[in-house]
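Just below is one structure, and these are the notes that go with it.
Our next item is subunit A:
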Amino acid sequence: MLGEQIIKGMAVTAKNFFASYVSKDRLTTVQYPEERLPQKHHTRQFPFLVYDGDDVQKGLRCVACQICEKECPPKCIYIIKSKDKKVDYKGQMQVYPVTFDIDISVCMSCQICVEVCPFESIKMNTEFELSTDDRFGGLLLTKEQLAKPNSYYQKVHPEAAAESDAVIAAEKAKAEAKAKAAAEAKAKAAATVAEPAPSPAPAATPPPAKP
Partner candidate 1 sequence: MTTLQICLLASALLFAIGFAGAVTRRHAILVLIGIELMLNAANLNFIAFWRFGPHPEMLTGLMFVIFSMALAGAEAAVGLALVIAIYRHKKTSNLDEVKELKG
Partner candidate 2 sequence: MFNALDQVFVNALHWLVGFLPEALRPLVSSLLAVAFVLMVFPGIFAIVTVIERKGLGRIQNRYGPNRVGIPFTKIRLCGFGQFIPDGIKSLTKEDIVPRAADKVVHFLAPVVMLIPVLLAYSVLPFGRNMTITDYDAGLLFFFAVGGAVEISVFMAGWSSHNKYSLLGAMRAIAQMVSYEIPLILSAVTVVMIVGSLNLNNIVAAQNHYTFGIAHWHVFTPWGLLGFVLFFIAALAESNRTPFDLPEAESEIIAGYFTEYSGFKFALFFLGEYLGMFAISGLGITLFLGGWTAPFSFLIWVPSYVWFISKLLGIIFVFIWIRGTLPRLRMDQLMNFAWKFMLPLALINILIAGIWHFMDHDWLRWPVCSTLIVLAYVTLGRGLMQNQKLGKRIYRFAE
Partner candidate 3 sequence: MTLSIIITAIVTILAAATAMSLRNLVHSVLALAVAFAGIAAFYLQLDAQFVGFAEILVYVGAVAILIVFAILLTRSGEAPDQSVLGPGWFYGIIVSALVFTAIGWAILNSSALPTEVPVASDATVKHIGEALMTKYVLPLEIIGLVLTAAMIGAVLIALREVSTAGGSRRESAPSENLSGLTSTATNSSLGGKA
């Protein structure tokens, strides 16, 4: 009969109306600032810079190689290299970025900078509450704002951080072995020059750790 289905529909909406006051499970929305949904596993928003240890200046992994700046499709990264050098995590002397800016009003979250970075230095953040009332300066993040400790990275992306830590550990070990080998070679050369005694010195050298 005409109107039967209308009454059925009205009953459904009335049930929704009253039940939404009784059972909280029916409510599909979340009251955002107070309650938040857990973030998705691979959430990524905008890049940040990783540093090791406690000191930002000392521990920053970035060596200002400018690959990310060149690869960035919207050209939102701006880097100025330093004139002097400092020791990086591998123990080598490297330049470091004096200025490292990312304009997140331009950034399109493509993650290409992360993929091209050979130093495990730039990673994607999960922070999304970046709104500000200054639409020019407020959205231009400087090196100090971008730098986050490695522990933070381990917290937001545990799996990726573990992978990246393994890579760094391997490289560190490689570099150490290399340094040791170089030192020994140096010592050997020195020994040969100073005292040509036939003593097999590097017999006890442990093999370099393979990653």
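Everything below uses one rule, namely that contacts are C-beta pairs under 8 Å (C-beta built on N, C-alpha and C of every residue); 3 or more make two chains touch, one makes a residue touch a chain; residues count from 1.
These made the cut because all candidates are chains of the complex that A comes from, given by their letters.
All values reported here derive from a predicted model rather than from experimental measurement.
Q: Please find, within this complex, the candidate from 1, 2 or 3 that touches subunit A.
A: My answer, from the options 1, 2 or 3, is 2.
Q: In the complex formed with candidate 2, which residues of subunit A make contact?
A: 1-3, 6, 9-10, 12-14, 16-17, 20-21, 26-29, 31
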